[in-house]
Every structure is written in C-alpha cells, then in structure tokens.
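My questions will all concern the structure given below.
Certain chains of the assembly are absent from this excerpt, and the rest are unmoved.
Chain nomenclature is as follows: A, B and C, assigned in order of appearance, with residue numbering initiated at 1 for each chain independently.
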Amino acid sequence: MKAAVISFPGSNRERDIMMALERAGARPALVWHGDAEIADTDLIVVPGGFSYGDYLRCGAMAAHSPVMKAVNEKSARGTPVLGVCNGFQILIEAGLLPGALMRNASLRFVCRQVHLRVEDSQSVFTNAYEKGQVIRVPVAHGEGNYTADPDTLKKLEDRGLVAFRYVSPEGKTDPDANPNGSTDAIAGIFNDSKTVLGLMPHPEDATDPHAGGTDGLGMFKSLVNALH
Amino acid sequence: MKATVHVTLKPGVLDPQGTAIGHALSGLGFAGVNSVRMGKFLELDLAETDKAKAEAAVKAMCEKLLANTVIESYRVEIR
Amino acid sequence: MIPNSKITDEVVKEHGLTQDEYALLLKIMDREPTLAELGIFSVMWSEHCSYKSSRVWLKTFPVSGPKVLQGPGENAGAVDIGDGLAAVFKIESHNHPSFIEPYQGAATGVGGILRDVFTMGARPIANLNALRFGDPKHPKTKHLVSGVVAGIGGYGNCIGVPTVAGETNFHPSYNGNILVNAMTVGLARADRIFKAAARGPGNRVLYVGAKTGRDGIHGATMASAEFTEESEAKRPTVQVGDPFTEKLLLEACLELMAEDAIVAIQDMGAAGLTSSSVEMAARGGLGIELNLDHVPVRETGMTAYEIMLSESQERMLLVVKPGAEKIAERIFAKWELDCADIGVVTETGHLVVKKNGQTEIDIPVAPLVDQSPLYRRPHVPSPRRPVIKAANTKAAEPIAALKKLMGCPDLASKRWIWDQYDHLVGNDTIQTPGGDAAVVRVRDTRKALAMVVDCTPRYCVADPKTGGAQAVVETWRNLTAVGAEPIAITDNLNFGNPERPEIMGQIVGCIEGMGEACRALDYPVISGNVSLYNETNGQGILPTPVVGGVGLIDEYTKTVGLGLSKPGLTLIVIGETKGWLGASLYLREIAGWEEGAPPPIDLKLERKTGDLVRGLVRSGKAAACHDVSDGGLLVAIAEMALAGGIGAKLDAPPAGIPVHAWWFGEDQARYVVATDDPAGVLEAAKAAKVPTRRLGESASRSLTLEGGGAISLDELRAIHEGWLPKYMS
C-alpha cells in the first residue's frame, strides 16, 4: 500500500505517522505542500503539527495550500484521506469534514494518554478493531473541542459517522475521560462515505511497545488490510 | 486604505474561551458579568485606494480565509 | 564618523558601565565612542555576555574527557555517543524576562536554547526545564506559573520538540525573582558539528530569519541588572516569540548544513547582531564589516544603535563559502524566510558597521573581547551550620508525615505542568515525565539518551560546596537509576548580586563543590550559563546552581522505570541510611525549620553505589529503580507505588534509629530497587561492598508499615495529584 503524507510548514508528526505506516507494512512517501500534484497513491495522510503556527485558526492556512486541491480531487474520486490532530483541523477547514474544533474547554494544551471506544469497525480505517473495543492512545492538542450544529450532530449519530469517542478505561463516556470538552465525547468522525477520517488523538504514537504501546497499530493495519 | 475586520462566533455557537474568561472574571471578584464572547479583530493596511474595491477585496479575504463562515460571521469597515 | 551625541557620565551609567570600565573603553578606542559603540561595549561587557564576575571560577570546572567533542565556549557542548553521532546540549536562563512577561519570557527562553543547539548542526530531540517560583501564597505566583508553563509549552509544542522532564520548586526567596531555565538536547553527526568562528576574508555574511524590530533593546543589560520597582517600566523590552518561524529556521538551517556551504554560523541571542558578529570575528581572529542598509527590518527609521542591539528572535548569522550564497538563497526561499547579504569577513580585525554610507561603528574586536572586565570579587564563605541530631527533631507519625510531604508544593505531582507539554512528539520518548530521568531514543540505533535537571537550593544555602556537589550527584543518580551511563553536564548558575561578598561566597562554594563532583565522577561540564543579580530590593534568591545531566543507554529496551508493576517484588534499599534530617524537606515541612547542615556527600561512595545500581538495572535484576532524594525513603517508596499502581508492605525500621529519621532522612548515595531476584541483588551488593537492607515487598493497593499504620494508594494519589490542579484552579 502506498501512502502520501503531506508536509506543511509547521507539520511536526509526519515522521511519527510514516513510522507507524511502515510498522503496519505500508510504503509512505512525503509530499510537500507546495506541490500541485500527488503521485499515484492508495491513501493520503494529513499529519499533526502546527501548520502555519496554528495562527488565525488551526488548519485554516494549510487548507488553502496548493496541494489541498489535489487532495480534494483524489478524495472526490474515492482515495481514502486520514487527518490526525492538525490534519483533522485542516480537513475541517478544507470542507472535507463537517463541524469545528474549538479551544479545549480547559483552555490548556493537553498531552496525555486517553481511552477511545471504537464506534465503527466497518471502515477502511478501523476494520482491524472490534466495534466497542477500547484502545489507549495519546492526545496532544490545544484545540480539539469538537462541536457542530444540532443537525450535523444528529446526522453523524444517525448514520454511524462517529468513529471514536473518549471513554473511561472501562469504556464508559465520562466527563473526566474527555480531555477537551468535545460534544458527545467525539474524538473522530467520518465523512458520509467513510472514506475520510479525522481524529484528534494520535494512534501513530501508539504503535511501538517501548514508546506508548501498540493500541494504535490497528488503524494502520486496517488501512493495509483494506488497501494493500 | 485601512480596513478593520471583526470576526465573531455566530450566535448559538459555543464559545469555550468566552465562557472561561467569564469564569475567571468572577473568580477575580468582578460581579455582574452575564456573559463574555470572544472574537478576533484584524487591521489591514491596503494599497488599494478605491473604497468599494477595497471593501470587496476584504470581504473576499474573509470568505476565503479570515473567517470560518461555518461558525463565524464577519464585519468589514474601510477607512 | 558621525558626530558624537555627547556621552555624559549619566549616559555611561545608564549603559551599566562603571567609571573604570568606561576608562578602559576609552583606552581601547583611543577616542570618544559613538552612542552605538557605547551600546556595543555595554552589552558585550554586561554580566550576561562577559561573565565578568564568574569567569575566573568557571575556569576551574573540568571540561574535557574522552567523550567530549566540544566543551564550553561554543553555542552548545557536544559529546560522542558512538555510531558516528554526537549529543549536543546546553541550558539557558530566561529569568528576568519571564518575571516581567511570563508567557513570552519563557517562550523566547525555549526558542533561544533551541537555536543554540541547532546552530551546532544538531536536530533538537528533547527539551527540559527547571522552574523556581515564589511562595504559592504570594499574589503573583499563580499568574507566573500559569504564564511560564503555557509559554514553554506554546513554543516547544509548536516547534515539535518534546518537553520530557524538568523540576518545579516553590520558595519565598523567589517571590521577586523567579527562575526559568530551559535545556535542549540535540543529535548531530559527530563529524559535522558547526562552529561560530569566522574564516576566510572576503566570505559573505548572511542574515537569515525574522525581521529586526525594536524588541528587547537593552535586554542583555537588563538581565544583568538588579531589579528595582522601576525596572517594571522597562516593559517594552520584552520580546515576542514566533515558534512557527523558528521551526522554518530550524528546518532550513539543517537543510543548508547538509550542503557544503557554511563556514560559520551563530544564532542571534542576547545582544543580537552585536554579540553574534563580534563573537564570530573574535573566534576567527578576523574582522567583520556590516552594512545595516541590507538588514531586514520591520520598523521604519531604526538607528544603527537599535539594529545592532535589537533582540528580535528567530534570527541567525552565517558566513558562507564563496559562491554558496546561491544555495543559501534557494533553501531559505523554499522555507519562505528572509535571507540577506549584509556584510563580509575582513582582515582588519575590526567590527565596522555602516549605515546610509556612514561608518557608525568601528571597534577593534580583539580588545573588546579579550580585555573585557574580569572581576575576582571579594567573597566570604557561608557560615557553617550546626549538625542537627535526629533525636532532637520533632517525631511525627510516619503516615501523617508522608501525607503532608506528598502533598507539599515541592513534592506534589507536577502532572498539571507536563500535561501541557507535548512530551511524545517524535514517538521516541521511552520514559515520560514523572520518572527519575527522561529517556529518549536515538533514531535508527538501539541507543537512547537519558536526561534530567536537578538542584536542591536548600542544601546550597545551608552549605554551598555540599549543595553544589549534591546537584551534580543527584543528576548522576537519576541517570543511573534508569540504567544510563552519565556522560556530561550543562549547568545554569542562578544567584543573587555577586557584588555582595556573601553571595559571591555562595557562588564560589557551589562551583567548587560542582567541580569536585564532576571530577570524581568523570562527568565533565560541556556548556552552561550564568544568571546573577537575581535579587529584588536586596533580597537574593536561594543559591540555585541547576545541573542538567545527559547519559547514554546502549540498548533502549533495557531501561527501567520507577513504578512497582506487580505484587511480590522485594524492595531493597541500596546504600546506608543513618537518618540525616538537617536541611531536609521533613524538617522544613513538618517542623517548620529551615536549619542545619545538609547531608554530607561522599563521592567515592556515590560512584561505587551508582555503578552497582546501574549494573543491576542493565543486567535485568532490577524490575524498578528509584534514587532516594527529597523526602527520603518513604517518599521514594510512595512514588514507586503511585507510578506503578501497586502498594507495598514495609518492614519495621531497624533499632537504634528514630523511626521518622529512618523514613524521612535524606542521606545521600541511596537507591531503592524492586526485584524478582533479591538473592542476586544482595550478592552483587555484597561483592561491591555496598550496604543494603530489605525494606519489604510490593503488595496490594496500599502502603502498610509494620507497626506504623497504612494508607491506600487512592488516598495517597489524591493528595499527591491534587495540590497543583487545585492551586491553579
């Protein structure tokens, strides 16, 4: 499986995600944000970091980079797109996913291990997990407080487009387990066709038994399973 | 010309920062603050000398980049 | 030359120069200086840039060793870690700016130390920070904590370097002078370490990075001046950091360094363009000519004085090889950074600065640097404190005292802080904050670096020499506890006004103790920083010589943490416990008594004990390991229990020692090891002739003291984790 990892000025987790893809057996390649084309690829990844310093609004400036046009086009033709953390913010700003990511309710940056419940295991991103499975992965962000208008929220729930929720280790939603105040504890969402996934947590930083555990590996294995 | 842009959250959109500031103010002993909303304020210095053209240009900038029109609204003034 | 704008006594004084120093300046210049020239002498001869009060003493540090590739004197030090790689590191203070504007002060402190490290050609892999705040009850403290922590996080998180360790203390002596020390560790190819010596007359001098504004003019002089009420009026001198630009600068510099283009490179830190150009010229024994008309500026009408002294952040000065300008331009353009050709290396030995066709500055570099003032200031040793007998101290019930200590500001968990630092980016953080030393993997190898910052100011004030040695030794122990071989240190000497003989006595004592410890442990000093005049209205801070240590782990899977991960492990204390309570945390927190001589340090014993413990960790005999420091044995065990989520059943203390002295004494050279193989541990200790004693076993979810009560981990955790979030809310 080939994966194109987009690098913006200020991206900083592109290497983390490339290592995670490699650990799952994929072949990632970096694509510079100024490039107008993306070579033939099975997957596009928009990694974490602080593109353009997160100035103005997180992801806003990156969403207008030349490469995003190509991302839009490929996505419209069905190439799966994964946005992690700042990548999620960029996909929202680019209109590939609905809603908004606001300042964390605490107004503080938060870096810690959280537990996620896998809400759907039928997608290219999550097929290696069981529905309802609880995984432990880290978050590291200042603006991950997901919000959307009531219609959008209802649609996400009705169509099963919530991919992950913040939960306690026992798998229950609980305000203490929600690191940023996201509505309905939403940690990640799909687009209508489940070909685009955006999430705030960093599964790529949970793919090594010596550095944070391996609960995140399932996402990359899912992608390799589905897209080999 | 100079343009100023106010970008504010649309009514009904949750404003965690405003809420937190409101809390902090009452924590500091300021009573009677019913609510706080927080927005952005931009000052642009433009080469354009025609007011209408400047306004149109800044509105386009807002639509494209300066505001996220899903959750924010904006107001442009040209001087 | 442009006409002189009247250099009066008053003007000289405002520039922080004494009459004698000004007389020396006149001798060097052989004429009256211009205001811009006076400005340059002023910053170059400030305490911050010239180390005039500390230089004679810093020379006594051991700075070499088989692994040292670069000792003090460059932007950062470097040590060989094998595989053709070098670890590059340094610590830097940003104390005064952080007190005035905590967010920006701390943020730009992080930005500055990062630049020091990547200037050497190293990619930063980790940040650390050592923080000292005033009394938690002081009205300013909370605001300072919140701003400083957000600033450190704001900068490090954005640039994508994990912040992996630190220390945070509170004491009323820091009420008016907080300490913000930031350390960066980077990795470079051992054969490609970049230096700052200008070479090759005719080579071009390039300016890259952010534009120059009127930021922090006089910042360097401010950092060397004692605080008064008025100095709050110097507020506009704070700089604002731009971590995004720094990230671009970092990537662009590393990209350019991979080409064969750079002769010399130096970041513009304190005193900006002045110190960077002067230092480059001085190190190369050459001159530099600058044309300020080409310097990218963001304000109109800036004078030569302002441009030369500006402390705008995120800027670098480079000397490039002939013809390499084009390569630099291409790379900096890709990263959307300004790159300007602003001058040339000359043979004159002078710093010549032109603006609008006029020569505004013409200073001979060698005397400016070599003849900078050097003071052997009078010093008196700190009065000796009495040794306090444990039997004469208040005996508190152990569980009650433990609760008090685990919830006191100095020992309470700092999770609220490190939760705001991205400590994981890079996915190489093997041991996260909360342990003895952080461990970060060296990419593409089996190795890892362990790193830590430490200082115990209450020991330093009680006995500077012992305190200085202890700071070094504690880092060495922390590295040892995770199985690392300590390699070298960087240090940040934070003290009060050196013109007071008592303070100078603290400085001299601490340096002496540090040097002695470094020599005994083969643990040289490769970089450092000095911050003096941390004093408000005559009230100095506790002497705080912060030490940053780095150690090497050959096989990253073989490191251990401090957590008790399962029941049934035997707990053994390695080293001898006599119950030393003088200058201890117990004495301060439980008896309200900041008195007594600190625990003595025996460097031979430290080495022997540490070598044994490192062997136990590396051979897999230790399932968990923690050094014993603040708060003594029971605190160490409680920290191990909380970290792993498993409690312990502890044996009664031996006879002949007061119970509270056994549990809370701060005797040095001790570690607690948890093991599956107690016989193996005891045998190894016996062979090494190091005393040991069984403490008990890991068990259940509480700490139980034989004949001395019990506490559940849940209760202990609530106390330990509760203080800081509650204080900050």
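We take it that contacts are C-beta pairs under 8 Å (C-beta built on N, C-alpha and C of every residue); 3 or more make two chains touch, one makes a residue touch a chain.
As the structure is a prediction and not an experimental result, all values here were calculated from the model.
Counting every chain in the structure file, the complete assembly comes out as A x1, B x2, C x1.
One rule holds for everything that comes next: only the chains that are shown with their structure count from here on.
Mean C-alpha positions place subunit A and subunit B at a centre distance of 28 Å. Distance between subunit A and subunit C, defined via averaged C-alpha coordinates, is recorded as 36 Å. Spacing of subunit B relative to subunit C, judged by their CA centroids, is 41 angstrom. Shown for subunit B are the residues that touch two or more other chains, of which there are none.
The touching residues of subunit A, counted against subunit B in their complex, run 56-57, 60-61, 64, 93, 98-100, 102-105, 107, 145, 147, 149, 181. Contact residues of subunit C toward subunit A in the complex are 150, 153-154, 157-160, 242-245, 247-248, 335-336, 418-430, 441, 556-557.
The part of subunit B that touches subunit A in the complex is made up of residues 12-17, 20, 40, 64-66, 68, 70-71.
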